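One structure is given below, encoded as structure tokens.
Certain chains of the assembly are absent from this excerpt, and the rest are unmoved.
In order of appearance the chains are A, B and C, and numbering begins at 1 in each one.
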Amino acid sequence: MMSSTAPAQAPSTEATRSRATIPARLASYGTLLGLVALIILFSVLRPQVFLTPLNFTNILEQIAILAIVTAVQTVVMVVGDFDLSVGALASLVGVITAQLLVAGTDPAAAVAAGLLTGLLAGAVNGALVSYLNLSAFIATLATMTSFTGLALLLSNGSTVFGLPDSFVWLGQGRLGPVPVPVVIALALVLLIWFVLSKTVLGRAWYAVGGNAEAARLSGVNVRLVRFSAFLVSGTGAALAGIVLTARLASGHPTAADALMLSSIAAVFLGITLSRAGQPTIGGTAVGLGIMGVLSNGLNIMQVNSYVQQVLTGLIIVLAVSLSRLSRRRR
Amino acid sequence: MNSPAQRTGAASEGRRAPVLATRALSKDYGPVRVLSGVSLEFHAGEIHALLGENGAGKSTLIKMLAGVTAPSEGEILVDGAARRLRSVRDGQSHGIVALPQELSLVPTLGAAENIFLGLRRPGSRLLVDRRALDRDATALLERLGQRIPLDVPAGELSAVQQTMIALARALARDARVLILDEPTAALTEREAEQLFAVLRTLREAGTAIVYVSHRLEEVFALADTATVLLGGRHVWTRPAAQTSADDAVAAMIGRPPGQIYPQRETGEPALQRAGGPAALEVRDLRGHTLAGVSLQVPPGRVLGIGGLAGSGRSELLALIAGAQRPRGGAVLLGGQDITARRLAGRMRAGIVLVPEERRSQGLVMTHSVQDNIALANLGRFSRLGIASRSRERAAALRRAESLRIRATSIRQPVEELSGGNQQKVVLAKYLERSPRVLLLDEPTRGIDVGTKAEIYQLVRRLAAEGVAVLVVSSEIPELLGVADEIAVLHEGRLAGLVPAATATEESVLHLCYRKSA
Amino acid sequence: GDGGGEAAGGQGGDESVTVTVVTPYLANAATGEAIDLFTAEGEERGWTVSVVDTAGDMNRLNSAFQDAAAQQPDAIVLGTGDPAQISLGLRAAGDAGVPVFAIDAGEDEGIAANVTSDNTDLGEQSAQALIDEVGADGRVLMLTHDPHPGVRERAEGARAVFEEAGVEILDQVHVEVPGPVDDARTSVQDALSARGTGDDGITGIWGGWDEPALGATQALQAANVDDVPVVGVDGQDFAVAEIEKGGPFVATVKQDWPAIAAEVASLIEALVEDGVEPEQRQYELPGTLITQE
């Protein structure tokens, strides 16, 4: 009756859309602009030092371990949760791996054991959150406390050292000019990017984070999907702990604790780049970039470390505000 | 239905100054102009209906009148003076109050607090006087014929109760201009009638009412003036007495209207689909509300389900689909007991539920049209766990065209679509599953007449292909028009089962109230 | 800084000497004091001294070493911290040809010289001071923080002395950082409830550094217990003030920060300006016991 006339709405407007978003997109790139501004700033202030390939490698190396944790934190935050236990878990896995190594375990086996520990810990977090319906915050805060206690207990509070060189290579070695941790981090980030954007699992993660009820009614196994995100974060945290232990050539019961807040901060910085307000790996990379460049640049400028802290806070606020000021809606 | 309203209002008293008017009002979202140059007048003591197909710009216009969004061009005049309404509070300070299309209550607060939220109440600027709050809330809800427990968080109440709270909230503000955007979309006729009675009283008291609805019968029973929008432009404004539903539909879609409900073929439906017949059987199904319902739906049959709000209709569908765990009873598909299977398993078996609430249950609002359509079909559009964007895109484009989804592109986030178009995305998402048993819970809520007709045809076509369809609807004409048979629920039990061909609105209504069985 | 990168090393002469201090524990008052004193020593010599703190983060400490090394200062000073965890940073400095000195850290191949108080000695002296108060049949509570290597060494030194004297160690309580004072206060308060004082109870408290000793003092004062003495380590100002009041806080062992800072500065001066390598890898300076007398 009236269905015969099909209005060709959809195609016609696609062209106009891209026009639409040019200013909007620019605005939403505020955080990216912040990163660029920082790079320019430091380059101008300390060109001979900041803009060298060596320093560039340094920055990458410095954020490599944080990048590993942040990549998996991104997954948990895509699902709409936090994992506060990543830092403590990384420390714990570092201690366990180091102790196994000191006891003479084969490095490959020790690394595998470490990763398995992470997987199990992730399963505990995931079970608490998806099957017992605990809020991720309280669940992972509790496990964080327990993991830290375990790490202290196992190591008796002190540093475990005397690790074999073949293991230490994971943290200190190089593949050509590129530090091994950077290679590992890059590989993981690419993998997570692939899973998040190309696979059914990634789509399910995003759907659960966007509207868990709608996902459930679309036939998505919401509990399993959420559980899997914690498996990923547990394993990733373990990997970070292992690389960190190799980098420090020693296991320390609180070595990785600071990674938790930094990883969440980096993801939040990245979220400002996303139109839908959801985390993306691209955004996370920019967030990591800001954190790395900022800390390296301020060190290179030899700013007093207390002042550095003050400035870091201010600059993060500025970088994020850049993207928000121009995006205010009513 | 009702005798035509007595149009003694301002419209017939000659040209009095409008309380609210727009002058060349336009709204752009980026480069897309969704409303252009609309000039309208709203008078005291007059119900003014806004009509137009999905995405015509009705809600956009209303949002500007209420101060929710700012116009891109043009102005809004209150009592003849141009005003800039910067916020909902600004609007309210001028006596303009709107009930938004997507009602938004605070789910964690009770009815009374929701009703008086944001309202300065005399004598309680600082402290909350709970007793007075409850008393006044009860009184307002009673005007609407409702008794809603005040201590239950709004999020736990039924859709109807939530709508009624939202309406009470609008009434509580003593508006000079009351704007209602599809207030009856979620209401059954009883609640709708209650609302109309209140609106008529308000009109007599001199309130200007702006009214948006896709249910044209009620519009013409209620309104004094009707305005039609098409593609963001003003087509015409006429006294309701001097026009008709057909006129309005013609103007809304830009061509003469056809017939809304499809012609039903008599005789048995043709059952030729692959997958074979899949009769659905429900035995003594029980849930929170549902108290033991047994039904059989052969392939190719459309079963309409009627009942009052809270009678258990949605729950019946949720239990069949596996979205909710039953307290007892069994669900059989093609003779096989599938009660143990969860929602995903039943979906794979061919049972598909189109849920009632598009925003909370149907859509991921920040995701695009394409992603939402793909969500229910992830397994089918992928290989080895890797999603195929091109297949998703092709399917989304096909569905967007056949359901006339009005979006700038299939990559537009659904939160930017009009309400009706969002509903179409929900339909598209689930229709793409090619179901053997299709469960539709209020499928045409918020959908314009033109598209409604297409959806009815689609339902009939699916039935002809052997799909068993269950349709829950609060609009009895819709049930009569599309179903083969109508089952009516009353307080969780089957009150009657009547063939649609012989049923009338009256007879179905009687079953709803259980006056006869 | 000298910017060029080539000017490093023992040239002496016109370019001013630059020294970068890198520390994970600047927020710790004792570390802060030592670094301040060193900075003053350096500036007196006309050096440019900059300080980088990584707030307890050992991974960033390595990075800070790399950043520092990349700038080619004349020397890098590690201000406390565990050398076992910064082999990477030390190697970066080594690769860049920048010598590393350490204040109160540990001995390591990558470190030209570490100047420190003898932590074992600090622990022994403070333990002895406590034994002098409570006698050989005392029962003491130890407030420790094993993740810090210096504090750990002190605890080991103290434990040996207690055991040798026959003093019973009731418990070793791990004190949380940050917030050591309040945490120690809470722990001691609860320990007092659980064990009481006097017969079979606590007769003395040993603090691994001054902050937990302060917390213990406050818990005792709040409980009106005046027969349980407390000792600390570090000799910070507030501890000295507390000892002067004549309350439960009876003794602390002051690390000789001025001497340590001066020693590091002169070792650097010798290497950078005269090309003289340090004779030892580790210089251990004794602490001085501070009591009310």
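Assume a contact is a pair of C-beta atoms (placed from the backbone, for glycine too) under 8 Å apart; a residue touches a chain by one contact, two chains touch by 3 or more.
Computed from a predicted structure; not experimentally measured.
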item: Full-complex stoichiometry, written in the displayed chain labels; value: A x2, B x1, C x1
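Definition applied: only the chains that are shown with their structure count from here on.
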item: Centre-of-Cα separation between subunit C and subunit A, whole angstrom; value: 34
item: Whole-Å gap separating subunit A and subunit B, where each centre is the average of the chain's CA atoms; value: 42
item: Distance between chain centroids, defined by C-alpha means - subunit B, subunit C (Å); value: 71
item: Subunit A contact footprint on subunit C (complex, rising order); value: 1, 3-5, 20, 26, 50-60, 62-64, 66-68, 70-71, 82, 84-88, 91, 144-147, 149, 152, 174
item: Interfacial residue positions of subunit A with respect to subunit C in the complex; value: 48-49, 52, 54-55, 58, 61-62, 65, 152, 156-159, 161, 171-172, 244, 247-250, 252-256, 258, 295-296, 299-300, 302, 304-306, 309
item: Residue ranges of subunit B touching subunit A (in the complex, touch as defined); value: 29-32, 68-70, 86-87, 253, 255, 257-259, 323, 343-344, 347-348, 353, 355, 360-367, 371, 374-376, 378-379, 382, 385-387, 397, 400-402, 404-413, 429, 450, 453-454, 457
